[in-house]
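Sending over a structure as structure tokens; questions will come in a sec.
For this depiction, one protein chain was excluded, whereas all remaining protein chains were kept in their positions.
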Amino acid sequence: MFALRPERPATIEVAVEGQPLRVPEGASAAVAMLLAGIGRTTALSGAPRAPYCLMGVCFECLAEIDGVANQQACMVPARPGMRIRAQRGARRAGPA
Amino acid sequence: MSAPRTESFEAIVIGGGLVGAAIAWGLCRQGLATVLLDEGDIAYRASRGNFGLVWVQSKGLGAPWYQRWTRASAGEWPRLAADLAARTATDVGLQQPGGVHLCLSEPEFEARAERMAQMQREAGNTPYEYRMIRAPELRDMLPGLGPDVVGASFTPYDGHANPLRLLHALHRAFTEAGGVYVPEAKVEEGAAAPHDFAVLAAGRRFAAPRLVLGAGLGNAELAPCFGLAAPVRPQRGQVLVTERAAEILPMPITTIRQTQEGSLMIGDSIEEVGFDLRQTPPVMQAIADRAVRSFPWIGELSIVRAWSALRVMAPDGLPIYDQSARFPGAFTANCHSGVTLAGAHALLLAPMIAQGALDPMLDPFTAGRFDVRAAS
Partner (left out) sequence: MSYDLAIIGAGPAGMAAAVEAAAHGLRVVVLDEGGGPGGQIFRAVEQAAGDPALGADYAVGRALVGAFRAAGVEYRPLATLWHLDPDAGLLSVLAEGRTSTLAARRVLLATGAQERPVPIPGWTLPGVLTAGAGQILLKTAGVVPQGPTVLAGQGPLLRLVAAQLARAGAPPALILETTPPGRRRAVLRHLPGAWAGRGLLGQGLGLLLETRGLPRRQGVRELRAEGEGRLQRVVWDSGSIAAATLLLHEGVIPATHISRALGLDHAWDAAQQCWRPVTDAFGASSHAQVALAGDATGIGGWEAAMAAGHLAGLDAAYRLGRLDGAGLAYRAGPWLAARRRALALRPLLDALYAPPAAILAPADAVIACRCEEVTAGQVRQAARLGATGPNQLKAYLRCGMGPCQGRLCAPTVAALIAEVRGVPVESVGAYRPRAPYKPLTVAQLAGL
């Protein structure tokens, strides 16, 4: 569980699993996931995972961002209107 | 310093890649006490760069003996896979649903059709089934085919497997059947006489009446010592590997296959650059471009890793199999299709080596064929 603080006004509105959430400018999509309590499940065993390093090394923060699967959410700055969804298992591939 | 004591075996195999390991295990399976000498991590290790196809349809145009040998290997593969699974509890991931070679233009399709027809003619009495399939029907077989795809050639003989699992299983089966595996053992010295060979490696001395060179690109240097020739050169190929995806491709394509774990492997390239293992973005781009033209949905997948590897290539692209005339008992085996030919190497070639004579069906694969060409 994580919480915002008043020292950093949350001015950017994103949606995490369809729910609106405000984060400060400079927060990454992974921060939004942590605030919303959303993680992912692994492609191999479906084990629950969540961000670990927040600096682009561990790849645990994989999420679907604006419809694109398996993005490294900690490297993607939150932008207004961004849609973030949990990555559940292996991504789908194939014709839309 | 005293010389190391001699360790005697019934066969010495040099090279622990897909070729050497398959032969070594095949010899073990024939009951021969075998030692397998493997170089360290510094070796070129073509096996680690293998794409993983068990591929028949493209092999042996103008050389029906190669077509037959490849067909035979694909036929032996299920037995190989089952045997390895039983002995090592390793699933090498063999699937043989048939395979396609995509054509992205009408001239490509026509050229392919001619090639397949010629292969069938050359196959003679051995039935060679294939179909040329046009895009509308192909779309029912392969999901999300790109608009550039005109058609494909299909044969039911093609398939794929996991090359690293295969390598691991061959090694495991070998050691569990009593084979002796010596890593970090580059051959320093060799001595040869008919049916009497000795090799110094890793500070140890090994002797046997049979010796097999399965050291890939290393064979070129080793061969003369044992009265053999292995005129092979490196030929670079680059491969891209994507993130895992839910199962989507029902069969392999010459340059695209989905692994059991779900990643898509995308190849390939043919580059004559010597012993250069660098990756090159322009080639990687061309590979990616063809893949996206074949299946537009592939464009969305992330490439997680890629590599380049050196194929072991004879002047005509066919394998080289020989027994030394000067030193009978010494054999060489070279090819660039270590996965496809693993079935034949373990279950057909190894018994021949154990018996001491290569079957006449392998006569056309002698390195002597290059001397003839040079002379003419």
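For reference, chains read A and B in written order, and residue numbers begin at 1 within each chain.
In the analysis below, a residue touches a chain if its C-beta (ideal position, glycine included) is under 8 Å from a C-beta of that chain, and two chains touch if they have at least 3 such contacts.
Quick caveat: nothing in here was measured; it's all calculated off a predicted structure.
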| item | value |
| --- | --- |
| Sole contact to the chain not displayed, among B:I266, B:I320 or B:A367 | B:I266 |
| Full-complex contact with the absent chain, from B:G124, B:P250, B:G299 or B:G356 | B:G299 |
| Listed residues B:P4, B:P183, B:P224 or B:P250, member touching the removed chain | B:P183 |
| Touch with the omitted chain, as defined above, among A:A27, A:A63 or A:M82 | A:A27 |
| Positions on subunit B where the hidden chain makes contact | 40-41, 48, 164-165, 167-168, 171-172, 175, 181, 183-184, 240, 242-243, 261, 266, 278-281, 284-285, 288-289, 291-292, 298-308 |
| Contact set of subunit A toward the excluded chain (per top definition) | 1-5, 7-8, 23-28, 31, 34-35, 39, 42, 44-45, 47-60, 62, 70, 72, 74-75, 77 |
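The working rule: only the chains that are shown with their structure count from here on.
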| item | value |
| --- | --- |
| List of subunit A residues in touch with subunit B within their complex | 43-44, 68-70, 89-96 |
| Complex contact set, residues of subunit B against subunit A | 143-144, 243-246, 248, 261-262, 264, 296-298, 300-302 |
